[in-house]
Every structure is written in structure tokens, then in C-alpha cells.
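What follows is a structure written as C-alpha cells; I'll ask about it next.
Just one protein chain is left out here, and the rest sit where they should.
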Amino acid sequence: MAKRENNLNLQTGSLVTRFFIGVFVAFMAVFILGPLIWLALQAFSTTWTFPNLKPDGWTLVWWKRVFETPSMVEAIRNSFITAPIVVLVSAVICLPAAYAAARYNYLGRRVFLIGMFAANSFPKLGLFASIATLFYTLNLMGTMVGVIIIQLLGTIIYMTWIPAAAFAAVPKNLEEAARDAGASKFRVFRGITLRLAAPGILVAMVMSFISAFDEAQGTYLVGSPEIFTMPTEMYSLVLTYPVQIAAVFSILLAVPSVILIGLARKHIIGGQLAEGFQIK
Amino acid sequence: MSNATHGLELIGLTKILGGRVIIDNLNLTVEKGEMVSLLGPSGCGKTTTLRMIAGFLIPEKGTVNVAGKDVTNLGPEKRPSAMVFQNYALWPHMTVFKNVAYPLKIRKMGKAEIEKRVHEVLEVVNLMHHKDSRPGQISGGEQQRVALARALVQEPDILLLDEPLSNLDAKLRVKVREDIRDLQRRLGITTVIVTHDQDEALSISDRIAVMNEGRIEQFSTPQDLYDQPATEYVANFIGSLNRIEGGYADGQVIPGNEVVGIRPEDVSFSKSQVAGSYPATVELVVPRGHFHEVYLKRADASLRAFVSIDVPKAGDIGFAKVSKALVYKDGKLVRTA
Partner (left out) sequence: MTTTNTVATKEGFAEVKAAKLSTLGFFMALPPVLVVILFVGLPIFVAFIFSIGYTGGPNRVISIIGQDIYKKDSWWGTADAYLAVVKDPRFLPDFALTMVVTFVSTLVVLTMAMGMGLYQRIKGGKVASVLSMLSLVPLFVPVVIAAYAIAQFYNGVGFMRTFMAQFGIEFPVITATRNAIIIGTIWTSLPFAILMITSGLQSVPNALIETAQDAGASFMRIVRTILIPLAFVPIVIAGTFTAIGIMGSFTVPLFLGPNQPTMLGVEISNFFTAYNRPQQSIVMAFIIFAAASGIAVLYIWANIRSAKQSGRI
């Protein structure tokens, strides 16, 4: 009954308000999408003379060039190796902790949750510089392991907090009902808890993948000049190649994220992400 | 012309939500100081009606008059009505005092005046000792009274209560409903209460509007609704009913194309035959607390009876008498016998 009467009857529907809302939507569309579309168009243009609204001609030659440049292919390959590994490692390390945070009380629980946050408030670049200092000593500079560790750090906050909130949201009596019906502890976890928390875990994995895939600053500091991923390759592309090449590369770099939006959009907007960021 | 003596007038109210007609040409007049229940199952449109009175919904057609004033196109903030929500809707970040003072603050009242009025109304609902508590720290019944106080402090022309008792446990419910009734009488405030609980409606209201699929089936006093249910729907909804298809004559059911409704309390059983009684067998006896529900088998029909003294046993043979029957044709009451 309440569902159907969701809209509040606040008087905001005057013509002036509507006009301003229309202008605002248009502004947001240009502000958010404008740069992306403008850049995407470059990927298919021969040259572009100012101040024409259209490029001088259309071409696919830049795409060919990207796939013929070994360093770029290498970067694409590296990105698709590291990001999935990072998500997997992160899930193995963090999901039990997330479950524990939701279901158990343990020594230092609150410190743990706040500590995760504190780690996030140290400036990223300062942290990477600090880590680099340590990695020199540990001989991890310029190695795959070093890159994976760097990317892993950015995913931990997503992989613990979002699933923790999701696990906590599973009503205990659902688990108890299943236990009562004779299911084993593990079976209850697999069949009930995990199933119900799955949207939260999915969002966490998507966010982790995007975070790892897009991580540029730390990967650059630790990985270069031996290991380049797609984002770090962008740093050098921007300086040394024509804008069209960078545009092609940007589109390629955005593809996985765009695919993942489709997968998890409903849950992200549904509040799984936001729910995870409140210390309880 | 609306008559200024009416507390509330709904004229030809129609509401369409999501392409469905929720309220269909509804008319209702409530007198000043009267307490009226909107009673019906969920989905019958009673809450929608209440929300249209409060101004949270604007009707597609029709007029809402409160205390003789047309408020149809006013927003809730401009209407002289105050509503108590089902889950009380107390603001968790404010103390009890601040919750109740909020409407007065909006009216730009002076600090001393606000304090005086809030204290008065908190005395009325007997909550002065909790004035600095937060809603989360007091019981459900107390929260209910805070919500009531917050509505009363506005001195509204009409008080609207949406299922006010449904979140309370059974014992408390009876007590709170007496309190509400008592308060309403004392203050003489026009009140509309939405409920799905017939006991609640019967015990608290001056008149009850029984609603079904967006229409009012019958609007009458509790006694009237019980004795003379105008439609088969009302008869079924209020109290219990033996419903038998056929006709009715000489105290028994005969073949026919009407519907006979017999209240179980109008069926009596005795070992000896009296005028108008017919042979019957007791099939089952179910204890229901202060009375027993007795299932009787008669030649003309199976009947349930409510018996509180001389309760028979299953298998007993005797005579059953029907003292009153309601006869419906096409859902409408045609006669009582």
C-alpha cells in the first residue's frame, strides 16, 4: 500500500522550477558526458581543425596502430592479468573478515573498522612513496607481485565494508530457520547467508575490479619502467602520442567498467555501496 | 453550499493511482465532534481516503471540506488537520518535548507560550515525565501518545488517525483505545480513524463507514451495522455469520435464490422443543473462551451457534431455533425475519 503512494505531495511543480530543472539536467549532461563523448569522437577522426564542429574525416587507422604497438598490447595484457588476480586475492583475504565483522564480536573490532578508514585518509601518493621506500628494500620494485600488492590495497576497503553490511543485513532468523530445518552450518552459510548477501558481494567485487583496473598512481610508481598497465600507459601516451591514440586507448580502458555497470547497476544504486560506509 | 456545522464533508471524491480507480465517487459527512471509523480490509481505499483528507493526495475529482472550508487544493501544511501515522513517525533526533513543540515553532509562537502549550498537552497524554526522552527510549504505547500529543497541540479542526493501535500488543490496545476515546470526547474534536479491526471500530466510534473497493458500503452507528447490515459484504465483515443460499420462512431455510445470513448468537439449542425450533444434532463443540461455538446439523441447513450456558456435547440430539435472519438479494438487504 505504501509503495504505490511513494511520491510526496510537496508543491514543487511550478513552471519556473521545471525550467530550472530542465536547464540543470542539460548542464549535467554536458558536464558529465561532454568530455567523454568529445574524446571518444577523436578516436575515429583523421584530424580536427579548430573551430569546426566536425572532424576533417573519419578513420579507424588509430585503432590499428594501437593494436600494432607492442608496448600497448603488453599493457592491455598486463591489466587483464593483474586486475582479476587482485580481485580474487582480495576476496579470499577480506570476505571472511567481512563475515566476522557482521556476525562476531572480537577483540579490537571497532579499531579494525576505523583503522580501515584511517588507512584510506593517508594521501594516496604519500602512501605509494612510503611503500616504494619499503619495496626498494624488499626488492619488489618493478615486479608483478609489487604491482598486485599496490592494487590490492585499494580494494580492501570495498571488500570488507560492503560485504560486511550485506552479511549483517541477512536476518538471523532466516539462518536459524534453516538450521531448524536440519541444514548444516556450512549449508546454511552457502544456501542462505551467501545467497542473500550475494548482491553486496557482487558490488564489492565490481568496485574492487574497477579500483584495481583503474589504479594508476601506485602502479606507475612501483611498476615503471618494467611493468605498464593500461592506465599507466596512458601517462606516457598523453605526452608522446597524438590525441587520437590516447582516445582509442581510453575507450579500450573504459570497456570493462561499462560492462560491469550493466551487471551491478541495480545494486549499486540500491544502496549496497552507501550502506557499507557507515561504521557500526 | 457546505454547511458550517459539518466537521468534514467529502463530496464525489475520486482518486486514480497507477491507472486504477482507488476511490470511486465517495461521499461522506462527519458531524462536528464526531468520531468516525473508516473500516475495511487492506486495499479497500481507507488509507487513501484519509490521505486525501490530510492533503497528501489530491483527488482527481470531488471536494474536501473541513469545518465548512474547501481545502481540496491545499497542501497538507495549509490544512487544519493533524494526522497520527501508523508507526507514529516521531522524529528520532528530537526529544519528546521538541517533537511536540515542532508544529508550534512553525507557527512562530513565543518560547514561553510554546512551553506552556506543550506542557499542557503532555499532561493530557500523561507524559510529562518523559519530556526530555528521545523516541527510541520510550515504549510503543508512549510513542503513540507522543504522536497524539503532537497532533493535538496543533488544535486541529479534524484529527486523523491511521491504524493507531496496530503496532501495540493486544492488552495495551484495549487500554489505549479507551484513552483515545476518552480524550476525543473530552476535547470534542472531530476525528476520523482508519482501521481494519472491527472490534476497534465498533468500540470506539460514533459511526462507522465500512469500505469496499473504493466505495462506502454502509455508513451507520455500530449497533445499526450489526443489526441491519445493508449489504451482504457488511454482514460478513462485521461479526460472524452463517451464510446459506436459499430462501427463509417460518424459522427455517427453504429453497430459493436469495442469501440468508444468520448470526451465530441468534441460534439457540435446547433439549426440548419450543415454538419455531426444529430437530438438530450437535456435530462439534469448540470452546472459544467465554463462550462455545456449537456446530449444529438441521434438516434445512448446517448452523453455527454461540452458546455460553448449558453447553451441549457432540452427539447430543435436540432442537435448534433461529430467532433472527437477514435476507439478501443481489448483495442487498431485502428483509429481516
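Per-chain numbering from 1; labels A and B assigned in written order.
Just so we're on the same page, a contact is a pair of C-beta atoms (placed from the backbone, for glycine too) under 8 Å apart; a residue touches a chain by one contact, two chains touch by 3 or more.
Computed from a prediction, not measured in an experiment: that's the story for all the values here.
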item: For chain B, the residues touching the chain missing from this view; value: 54-56, 75-79, 81-83, 85-87, 89, 91-93, 102-103, 106-107, 134, 136-137, 150, 154
item: Chain A, residues in touch with the chain not shown (by the definition above); value: 2, 5-12, 21, 24-25, 28-29, 31-36, 38-39, 42, 48, 50-53, 92-94, 96-97, 99-109, 112, 114-127, 129-134, 136-137, 149, 152-153, 156, 159-160, 165, 167-172, 210, 213-214, 216-217, 221, 231, 234-235, 238, 243, 246, 250, 253-254, 257-258, 260-261, 265, 268-271, 273-275, 277-280
